[in-house]
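Shown next, in structure tokens, is the structure this report addresses.
Showing subunit A:
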Amino acid sequence: MTEYLSLSLILFTIGAVGVLVRRNAIVVFMCIELMLNATNLALVAFAHQHGNLDGQIAAFFVMVVAAAEVVVGLAIIVSIYRTRRSASVDDADLLKG
Partner candidate 1 sequence: MILTLLAATPLLGALVVTCLPRGSANASTVKAVAIGFSALTLALSLVVMARYDVESGGYQMTEKHEWIGQLGAWYSLGVNGIGLVLILLTTILVPVVLLAAWDDRLPGRRSVNSYVAWMLVLEGLAIGVFAATDAFLFYVLFEATLIPIYFLIGSYGGPQRTYAAVKFLIYNLVGGLLMLAAIVGLYVVSAKDGNASYLLSDLQNVDMSTTTERLLFCGFMAAFAIKAPLFPFHTWLPDAAASATPGTSVLMVSVIDKIGTFGMLRWCLGVFPGASEWASPVVITLAVISIVYGALCAIGQDDIRRLVAFTSVSHFGFIILGIFAFTTVSTAGSTLYMFNHGLSTAALFLVTGLMIARRGSASIGDFGGVQKVAPIMSGVLLVAGLSSLSLPGLAPFVSEFMVLAGTFTRSVPAAAVATLGIVLAALYILIMYAKVMTGPLREGLEGFRDLGSREVAALAPTLVLIVGLGFYPQPMLNVINPAVDEVISQVGQGDPPPRTPVDVSEQAKTEEGGH
Partner candidate 2 sequence: MLDLVWLLVAIPLVSGLGLLVWGKEADAWGHLVATVASAASFVLGVVAFIELAGRDADDRSVTHVLFTWIEAGPFHVDMAYHYDPLAALFVLLITGVGTLIHVYSIGYMAHDERRRRFFCFLNIFVAAMLTLVLAADYLVIFLGWEGVGLASYLLIGFWQHKPSAAAAAKKAFVVNRVGDLGMALAIMLMFAQLGTTDIASVNASIGSASTSVATAMGLLLLLGACGKSAQVPLQSWLLDAMEGPTPVSALIHAATMVTAGVYLVVRSNGIFDASEAARTAVVVVGLVTLLVGAWIGCAKDDIKKALAGSTMSQIGYMMLAAGLGPAGYAFAIFHLITHGFFKANMFLGAGSVMHAMDDDVDMRHYGALRTSLPITFATFALGYLAIIGFPGFSGFFSKDKIIEAAFGYNVWVGLGTLLGAGVTAFYMTRLMMMTFFGEKRWRDEVHPHESPLVMTIPLMVLGAASLLGGALLAGDWIVDWLEPVVGHTEHHELAIPALAMSAIIVAVVAVGATLAYLTYGRRPVADVAPLDSQVRWPVRAGRHEMYGNEINEALVVRPVQHTTRTLVFLDGRGIDGFVTGLADRLGEASQALRKPQNGLVRSYALGIFAGATLVLVALLAVTLA
């Protein structure tokens, strides 16, 4: 069990670090997806441990949610790309202070 959870945590951490270091909004978003996947791994692993399917259901919901989120997220990224011709999150810094 520990290995699954550890893998999941490692992936989660990598995803989180990715959010911090990548500038391309799409890649940042991908990193978030990686974190979601890591979560899913943990859920499925826990489901395996506890012997009930709640974790799997949760993972299933995460996937659905992720799908919807991806649509919305990419739509936002595309629309902002259209405006600025840039997908770098660093370029969105009008709001600050």
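Keep in mind that, in the parts below, a contact is a pair of C-beta atoms (placed from the backbone, for glycine too) under 8 Å apart; a residue touches a chain by one contact, two chains touch by 3 or more; residues count from 1.
Quick note on selection: all candidates are chains of the complex that A comes from, given by their letters.
Please read these numbers as outputs of a predicted model, since none were measured by experiment.
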Worksheet item: Which numbered chain among 1 or 2 touches subunit A in this complex, counting any copy?
Response: 2
Practice prompt. Could you pull out which subunit A residues touch candidate 2 in their complex?
Written response: 16-17, 19-21, 23, 28, 89-90, 92-97
